[in-house]
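Note that this complex is displayed minus one protein chain, with the remaining chains in position.
Then we have chain A:
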Amino acid sequence: MGKRALVIDDSRAMRRVIANILVERGFEVLEAEHGQAALDVLAQAGPVDVALVDWNMPVMNGYEFIKSVRASPQYTRLTLMMVTTETEISQVVRALAAGANEYLMKPFTADDLVQKLELLGLV
């Protein structure tokens, strides 16, 4: 069965770019423009396998989103990948400590994204 991904980014163009790569790999793709909207999607849409999360977004940023997801017992099987322009080691460390499973820096190629998904056992 196809896997489901949730793409969370305040840039519509970036959501499209990521969604296209995922759809080509057989994913069903949901979208949200910030962390709060993403929590709503998760609550309503049923099981999601992986969320690709931007860091800097209005309303609720990606870091806060990851913390709330990891604080709620119902999403333990959700894989989280940060996809962001933040590239300091300290930021990567923070995201991983908060519960992100992977971290991809922008800009990236389709291959880079797919290789990360491969590392996570999702493709």
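Operating definition for what follows: a contact is a pair of C-beta atoms (placed from the backbone, for glycine too) under 8 Å apart; a residue touches a chain by one contact, two chains touch by 3 or more; residues count from 1.
In the analysis below, contacts and distances are computed from a predicted model.
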Protein that the absent chain corresponds to, by UniProt name, given "protein-glutamate O-methyltransferase", "Acyl-CoA dehydrogenase", "Amino acid ABC transporter membrane protein, PAAT family" or "Phenylalanine--tRNA ligase alpha subunit": "protein-glutamate O-methyltransferase"
Hidden-chain contact residue, picked from the options A:M14, A:V41 or A:L96: A:L96
Touch list for chain A against the chain that is not drawn: 87-89, 92-93, 95-96, 100, 102-105, 107-109, 111-112, 115-116, 118-119
